[in-house]
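The complex appears here without one of its protein chains, the remainder shown in place.
Labels run A and B following the written order; every chain starts at residue 1.
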Amino acid sequence: MSGPPAALTEKQKLQQQFQLFQESLPKVNQLALTLLLNETIPLSMAVQKRLNESELSKMENDDELQINDIDLKDKLYITPKLDLPSHKLIQEISKCNEEDKLKVIERLRNIGFQIGNKMSELLVFTNNPNLEFKDMDLLLIMKFICRDVWKQLYGKQIDNLKTNHRGTFYLFDYDYKPIQPFSIEGDNSDEKTQEKELELVKPFLEIPVGIINGVLSSLGYNKEDVSCEATFVDRPDEKSKAAFPKGISFHVQILNQ
Amino acid sequence: MAIQSLLVINKSGGLIYHRNFDNDSKNNSLNSNDYLILASTLHSVFAIASQLTPKAIQINQNNVNNPNNLDYKIPYIPYVGMSTGNGSDNYNSRNGGDGYSRNDSTNSTNSSNKNSKLNKLGSFKGDDYFKEPFVSWNKSGLRQLSTDQFTMFIYQTMTGLKFLAISSSVVPHSQGISDNTQVPSTIEKSSNLQVQIADNFLRKVYCIYSDYVMKDPFYSLEMPIKSELFDRKVKQMVDNLL
Partner (left out) sequence: MAIYSFWIFDKHCNCIFNREWTLAADTNSGTMNSKQNEETAKLLYGMIYSLRSITQKLSKGSNTNDVRSISTGKYRVHTYCTASGLWLVLLTDFKQQSYSQVLQYIYSHIYVKYVSHNLLSPQDFADNESEMRGQGIRKITNKKFLQSLEAFLVPMINN
């Protein structure tokens, strides 16, 4: 190794520092992260079900006999009863009533929000020289999400960013990594099952929605002023059949600008 | 191809002969009952295997002119399990010579053992038991079983007798799968050669069986083989195969 060149510019120095910091960070396996993030969706449904159950048993509190019955049943198991397997919980999200569904989605967004909130702190305090937030310009923040946040979480950048420069942004991710291997059981050639598949996958998009919200909030855009929705879009170019059939579009709208 | 053990199973699935050839003490962890179970399990697998014939083959079979029809002919491979080379010293020095002539005094080739072919193990009045390709009777039953540690070869006679050899050779994993597993044809050929060698070898064991067991007046059919001559001949052939 030859010694460092005599004159490093200030920016290069920062770049080097940043590089060193990045390398010193503990690394998480992409696969493990994806699996964990994906499991939050069925988990959220399981939590909802438990809450409903405990509410139900509270209502039955008047009847002493029944309580004993439930207690007895609980004690029959050495370990608490396991939740349903993940694929069933996911199906239940699409089946349950509107109120429960909203609660599940809210819980997921909250998880995402927390992740996004902390993540932006981490990414900003590293003194990444590529980051500039002049006057907290919204476009730069959006670019930060597309480039740095996405890269950190999914190992890739957002494929396309569109804006009307008045607070409306569209972030396109044509192959959102965590859902790529998903495929519904059964023949999905007819439209009905395809729709069903998309409906089942929909809750998985709430985590990144929450993350976008979280990042924006930590950079000064309150949760109340931002609306973010994820929808399925067609890809501009036809990808291989093995991949998930749709791309994702995140629609971000900043109110009260 | 080193043979570790040799088993003979009669047509009703009973074990009538079993011998281990390697002196590895670890190998003797199985008791005789285990081997009886092994024999009857293999026997029942024969019945199942024929029922599992894929439909594609069943369809092809009805079509007599199909060029893809299976050919059960096994080519003759010269002197499998026979003493190698024509140097008689080689043979004598290894096996002590006189043991061999004692064998021959009791066997049917008594008249021919005076000539130069004395030191070949061959019989049926020749230096090898047979010299032509033969047809395998084992059409739908088990022929070969490959595992991580050994390969088992099975030769079935027309009468339902099964000769079983366990060899220490292991099928190599085919290398490289990148382009849809185009495995070099050399692997394919060499592996089939192994089956053919084993078939040739086991057919010769069958020949020895017919020579020394079937001609033994004290042997009763379907019962365990206790013939010392058979034992010794088989051992010689296995040694030659090394």
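Simple rule for what comes next: a residue touches a chain if its C-beta (ideal position, glycine included) is under 8 Å from a C-beta of that chain, and two chains touch if they have at least 3 such contacts.
Everything numeric here is computed off the predicted structure, so don't read it as measured data.
Put simply, the hidden chain is in touch with A, B once you look at the whole complex. Only one of the listed residues, A:Q17, A:S86 or A:T231, touches the absent chain: A:S86. Which of A:E185, A:E224 or A:D237 touches the hidden chain is settled by the complete complex: it is A:E185. Interface residues of chain A facing the missing partner chain: 35, 38-39, 41-42, 85-88, 90, 181-189, 197, 200-201, 204, 241-242. Although one chain is not shown, part of chain B still touches it, namely residues 24, 26-27, 30, 34, 38, 41-42, 44-45, 48-57, 59, 70, 72, 136, 138-150, 166, 171-177, 180-181, 183, 187-188, 191-192, 195.
As a convention for this text, only the chains that are shown with their structure count from here on.
Measuring from the averaged C-alpha position of chain A to that of chain B gives a distance of 64 Å.
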